[in-house]
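Apart from one protein chain that is not included, each protein chain of the complex appears where it belongs.
Chain naming follows the written order as A, B and C, and within any one chain the residues start at number 1.
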């Protein structure tokens, strides 16, 4: 493949200021592949770091954003024989540093050298350049082959699926027959419904405020929709679980009452997985944790190689992420893409940018 | 419901000698339900303990065999309000003793008071009376409600499913995308294929000697059948996993080369689950365990309440046990039922006895 | 031994109203032992439930409080051969019900039938009678033999030790070389220091407000004392762990800023164990959990047979609870005992009542 020396990329120029620039095409390091990006999805994290820089973020003017992408292998690093040119691939954001204690133990999304590029940390779209660009270079640990049956748009969401799977693995990974409540039908919440069902959870409740989003959760397999404008989720779950409460609550709404609601819904010995977070400190009655022997888990990113597991789940058709893909734009319209996502124009859930289409 | 004072039951009178006798109908203890048995399946364990008494087994002439059964609740122990008359239920064999250290910790199938009835141990069909009878009394921990959608014949196999699920939970419970090899297409092996697929394993290989049994495994979802009369499973698995080997090997053949084959098939850091066992000591190269950092797990019975999870799996239609139910007989023909099972007459896999049909 | 028909016991007559009454001596059930109580410790839970009844608590006038006790076996239930008369024993509070799903799985302190006596729940001193009495009846699962080397006063604190051990087992049980921060030098905090050191934690920091209590923690092995009136624990821990934070934070202060402080002290991928709880909902920045991949665990009571492990720890002299035993009283002075405890008269940490001494 012929790689151009420069490429078009969405560069963060200042707060909430993204521009399409001509940038040098990255060259893959010894353990990297260069990916021709076909689809890169807008994520809430992008919106957040565009507003206010995250820890370890490159300076304005040089930082290509975007961490959820898929494409084809366009060049190989000198030591790489695990991939070949033309392979269709999806990525995860975090390489980590491969040299701190957390990375050494496989917990690379919790890298202790986060943002320390000298020590080798890389998290594309966060501390190193990302995928709203025609090309991106990824260390091979962050790259996963995808079969022809998975389209690039859906594949760009593999990191979302990997994140949810990482959460489910963190809480034990085994939920056969368990009652699961998902609060918040955003992308991670909707995927959580699908993962819970794929992993053979018993009843899956989805809690939210908008019927249209709840209905998307239903197509993912939710057994019971609870619109909190009409029903009290704590009462409904208690009543429909024989007074016990849920084995697992996935809180992904990020609403201020989220943690407290999760505590009230969980069963004795139940588990809570936080995937969404309020921006500010919020209040919760922690003593419920002691009374009911409850644990609260959280995850950062898409750890423990769960993106590879996610690709398998898609390939098996145990879950489909297509209902989440509502809009797409060429790279030139990246600003419109972000607007569509943040303002949920036309019921937008996930918005995809196609850097190599015009 | 009107409970007769006596009932017909299959009583073990001597080695391999089962007779239908008129026995006193059991009365449920304070925490028991009395079950009108509609279906009781023949298991390899029955065959084994009929041949030579197991540890803790009641004396000949008084022991009603059978531990895989389903039926309806016919009477309630004095403290029981968790069930109501007429509830359709399936059972697991082991109550345990609820007072040794293992039972206290939830490991009731590994009860340290096994066979000690004074200390309260109960394992119906092993140390206390079982289900080849018109009625059986079960402590409620061993009883699981089933929905109308599950027929009694299939429900009688819930303990088999619970055993396999217990095995999968033991090895970690999370196999999304993992390559699994099942050796031995007996009932537990075939169910292992179904469970692996339900839990979203990647590729599932089934290894055996008879094509007819392998084909049953295919209906359960096996991706690749290996008849060892025609192919070498170690070579095939290595080749088709890119040289790595399997993440999990379920050895359920009980063949003498079973453990060694499993060791050769497993990946570095892979796991082996033994569900079948040779009668005699057999040879294996344990140093492979050290070279490849392999662990070998085994389970006794259907622990950790996995029968409840199994009922859910059936209700969700994530797995069907119907392909295993090949034959059924009334109680009067219990001897024919055992012959059909042991000699695999007519391709028998699981053979069911109907104690209340004639 | 000659068991009197009646005995003296501390009965809860109304809110914060305890009286010594002549009560019927309990008779042990089939799986119980009767214990002649030699020492029963005052616990913060006692203080709480005396103030306002806990869920499932017996009515005023009939409820003997006290759940941390030790004594000798005075009579055996009809099926009990695990103990003999005169055995010296310590107890844990929760039998559970042995028939709900949580108890079945070994999680008896999180019993789903909590307070449901018909279904067999027992938690002495909470839902059934306790140990501020000359005799108490305990199901044998809740009774642990102690060697002569452990005195009754220390033995009465076994449940405290069991609770801390249960917490450490819950967070993984393996802390060799890890940095541990304990916040709050109350009884559970001080024991947490000792347990962390016994389990070979690396550096153990103890955070508190009173130097006298911190010094007790030092005798238990704390490597670094932080008085928050003089130093900022977040800064100190960050600085002395090379900027990383603690592998484990045990929050046992119950202070309103406790959870938030713990979140700020924990390392990426670190764990938090809550053993103390504010009475009211308090505020915390949950998004730290997601940024740092942190989990928060809590435990109720002394689960997973950790009291047996605690006895071993005492026997091995890996930890001593004697520094916690500051005061003792005869049963007649139970009210003074409670005052001494709640008002921390004379630097009281744990206050012991001797029901059979006068």
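By our rule, contacts are C-beta pairs under 8 Å (C-beta built on N, C-alpha and C of every residue); 3 or more make two chains touch, one makes a residue touch a chain.
Keep in mind that this is a model prediction, so the values were computed, not measured.
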Just to verify: which one of B:112, B:225 or B:335 makes contact with the chain not shown?
B:112
Sort through B:274, B:334 or B:349 and give me the one touching the missing partner chain.
B:274
For the chain that's not shown, point to the residue among A:15, A:61, A:86 or A:106 touching it.
A:106
Taking the full complex into account, what residues of chain A touch the chain not shown?
31, 79, 81-82, 98-99, 101, 104-108, 118-120, 139-141, 304-305, 308
Even though one chain is not shown, chain B touches it at residues 102, 107, 109-112, 114, 170, 244, 258-260, 267-269, 274-275, 277-287, 289-300, 303
Where chain C meets the left-out chain, the residues are 165, 168-169, 172-174, 176-177, 198-200, 202, 306, 308-313, 316, 318
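In this text, only the chains that are shown with their structure count from here on.
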Which chain pair has the highest count of C-beta pairs that touch?
A-C
For chain A and chain B, let me know how many angstrom lie between their CA-based centres, rounded off.
40
Among the residues of chain C, pick out those that touch two or more other chains and give their numbers.
107
